[in-house]
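A single protein chain has been removed from this complex, and every other one stays in its place.
Order as written gives the chain letters A and B; numbering starts at 1 within each chain.
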Amino acid sequence: MQTTFSIHTAGPGLYEITREVAQWTAPQGDGLLTLFICHTSSSLLITENADPEVQSDLTAYFDRLVPPSDDPRMSYLTHTYEGPDDIPAHIKAALMPVSLSIPVLDGKPRLGTWQGIYVVEHRTRAHRREIAAHFAG
Amino acid sequence: MQTTFSIHTAGPGLYEITREVAQWTAPQGDGLLTLFICHTSSSLLITENADPEVQSDLTAYFDRLVPPSDDPRMSYLTHTYEGPDDIPAHIKAALMPVSLSIPVLDGKPRLGTWQGIYVVEHRTRAHRREIAAHFAG
Partner (left out) sequence: MQTTFSIHTAGPGLYEITREVAQWTAPQGDGLLTLFICHTSSSLLITENADPEVQSDLTAYFDRLVPPSDDPRMSYLTHTYEGPDDIPAHIKAALMPVSLSIPVLDGKPRLGTWQGIYVVEHRTRAHRREIAAHFAG
């Protein structure tokens, strides 16, 4: 069984999709859920969903790990004509997951207590992001 | 078919689970093994299992890539009330896999000669870590 989740993003940060995903698997029994994001400048991520500071700290950390391409430290980069946030977005997308596989029991993804499923937007301007989803019972 | 592997960790580092996982898949035939760690401050990782220096070097590298939150270079971080090792653990968990998918032939995960399956503990104090496992033949 397959579907597509569509998310509108409005700038860099984490967008939670746990509820939409769990609603889709709820009628199923046991099986395996796979999510795959169909883009090269955004990512999927499972991280803590309790304190929103974790999410802003993650974004702040990755912005420092991968500075914009107009930062003097990044002058060796060549793919810069799509804006200073473009190649950093591709690099961040290489550092975070493009696909996630989660066992499902009785329709419930086996997430830990504090785990949420997120789309991570790496680009500055708004985007519509598609996540291909697969469930096999 | 599903199960849960439970691992007791005693501080940062790699804990091998290759044998437990292979024992579980051994009676099965061909199929796909999926492992998913139910936590946001530890990771799964496949790395070299021959020389233990690889494991300690990996830990040393990631400790420098993501310093504790009481390090002056990390003063921009805000999620610090759970200890200086807490938000770095979430960041490391964003950099290493939360799920692994491994084809299985005749009950044997198709690992390369030097590949071992590990839980990576990112927190300082001892933890019990659960890994959800799924096999479909």
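We take it that a contact is a pair of C-beta atoms (placed from the backbone, for glycine too) under 8 Å apart; a residue touches a chain by one contact, two chains touch by 3 or more.
Since the model is a prediction, treat every value here as computed from it, not as a measurement.
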Option from B:I17, B:I46, B:V119 or B:A133 whose C-beta touches the chain left out: B:I46
Given A:A60, A:L77 or A:L105, the one touching the chain that is not displayed: A:L77
Subunit A residues touching the omitted chain (full complex): 2, 34, 36, 38-40, 65-66, 76-79, 87, 90-91, 93-95, 97-101, 130, 132-134, 136
Touch residues of subunit B, complete complex, unshown partner: 30-32, 45-48, 51, 53-54, 56-58, 60-62, 64-65, 95-97, 100-103, 105, 110-112, 114-115, 136
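We adopt the following convention: only the chains that are shown with their structure count from here on.
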Rounded Å distance between subunit A and subunit B, as computed from the means of their C-alpha atoms: 20
